[in-house]
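Only a part of the assembly is drawn; its chains keep their places, and the rest are absent.
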Amino acid sequence: MSASEPDDRRARGRKVLTEIHGPVGEEVVARLAKIAPDFADHLVDYAFGDVYARPGLDRRSRQIATVAALAALGNAEQQLKWHIRGALNIGISSDEIVEILMQMAIYGGFPAAVRALTAAGEVFDEVGVEAAEEAIQDDA
Amino acid sequence: MSASEPDDRRARGRKVLTEIHGPVGEEVVARLAKIAPDFADHLVDYAFGDVYARPGLDRRSRQIATVAALAALGNAEQQLKWHIRGALNIGISSDEIVEILMQMAIYGGFPAAVRALTAAGEVFDEVGVEAAEEAIQDDA
Amino acid sequence: MSASEPDDRRARGRKVLTEIHGPVGEEVVARLAKIAPDFADHLVDYAFGDVYARPGLDRRSRQIATVAALAALGNAEQQLKWHIRGALNIGISSDEIVEILMQMAIYGGFPAAVRALTAAGEVFDEVGVEAAEEAIQDDA
């Protein structure tokens, strides 16, 4: 039985989805499945089962790459918030997330970074982390 | 004497630039300085001195964020190649770079990922790394 | 009297606008005309009168091209919803629209496709079509 059989992809994708996003992951997929059930499957099977589950890059690095890309692209606020919450879930600190988003001003421009940091602030409020106070100071 | 005085920003920026990009870093800045000298300074002082030099996020994570963002944005081939070379310089493996770029198909689309992987292949050839053979196989 | 005289462009544009978008088309243009009356005319004359009215491509193909482009660009939710409604008006089925949007994950990325499908779901709800149930199943 090969590791890429359909059931494996689905099961592996669901496992990774839940490890990163918690129960919210399945809720997002379920909501999508009402509009486009096969697309919801593609998201689980391909994005999470085929890509995120790959062993060649640690989970922290994968999540940083995703948060950075969504912030730089600057047009996917909900998905960025979802992945910021996922980053917190897997142990990336709110301060590190702020650092990633600040750096994205260089690549996606300042307005994209402002929007991303505002989105992060909302996630931090919802989740209950205090970001600003511990933020690393330039001149400290 | 405060850590954010101009000479410090410049010196700190140059140091980080060279640590990531080697002598090529100064060459890129010098080329830019012929067209817009103050912009070349902004790049060193702000991007490298104020952002990349910050202690709140490790260098590996910063470089992953940048490579991911440039691949997802999909319209900055030269800068992406420059940062892929920088990633190799600081110890991110060619296989890990391939993993980051594959993942960007999810966020920037497949054509952006194809272009990024092609750019990476060119860098690997120039630098002399063998990427494909060691690439992690899905079904291994 | 030549076919490209101003009155013809206006009349032709208005006719096509109404054929695709129904009375909502004129409402959108009227709302825009309050801010920028000449721009509202450009939209009718150029976009609808000069481009959409051209005989060289059937209306279904034109509407598919527009829905695909707006979904892939991923930053024009209102216009995408407007054109999804237009697509339904001219006989493109909700299932076909879902297929177009799923395919756009390949070109604009998954977050863009998720947003487009969510927008489509809202239009389908407003208009009263049942999309998900009849959606073509991968594994059927």
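By letter and in written order, the chains are A, B and C; residue numbering begins at 1 in each of them.
In this section, a residue touches a chain if its C-beta (ideal position, glycine included) is under 8 Å from a C-beta of that chain, and two chains touch if they have at least 3 such contacts.
Note that the structure is predicted; figures quoted are calculated from it, not measured.
Engineer: Quick check on the homomer: 3 copies visible, but what's the full number in the structure file?
Structural biologist: 6
Keep in mind that, in the parts below, only the chains that are shown with their structure count from here on.
Engineer: Between subunit A and subunit C, what is the gap in Å from one C-alpha centre to the other?
Structural biologist: 31
Engineer: Measuring from the mean C-alpha position of subunit A to the mean C-alpha position of subunit B, what distance in angstrom results?
Structural biologist: Distance between chain centres, rounded to whole Å: 21 Å.
Engineer: Find the geometric centre of each of subunit B and subunit C from their Cα atoms only, then give the gap between the two centres in Å, rounded to an integer.
Structural biologist: Result: the chain centres lie 39 Å from each other.
Engineer: List, in ascending order, every residue of subunit A touching at least 2 other chains.
Structural biologist: Where subunit A meets two or more other chains at a single residue, that happens at 47, 70, 73.
Engineer: Which bits of subunit A are touching subunit B when the two form their complex?
Structural biologist: Residues 2-4, 46-47, 50-52, 54-57, 60-62, 64-73, 95-96, 98-100, 102-108, 135-136, 138-140.
Engineer: Enumerate the contact residues on subunit C facing subunit B in the complex.
Structural biologist: Residues in contact with subunit B: 72, 105-112.
Engineer: Note which residues of subunit A are touching subunit C in the complex, please.
Structural biologist: Contacts found on subunit A: 6, 32-39, 41-43, 47, 70, 73, 75-76, 78-79.
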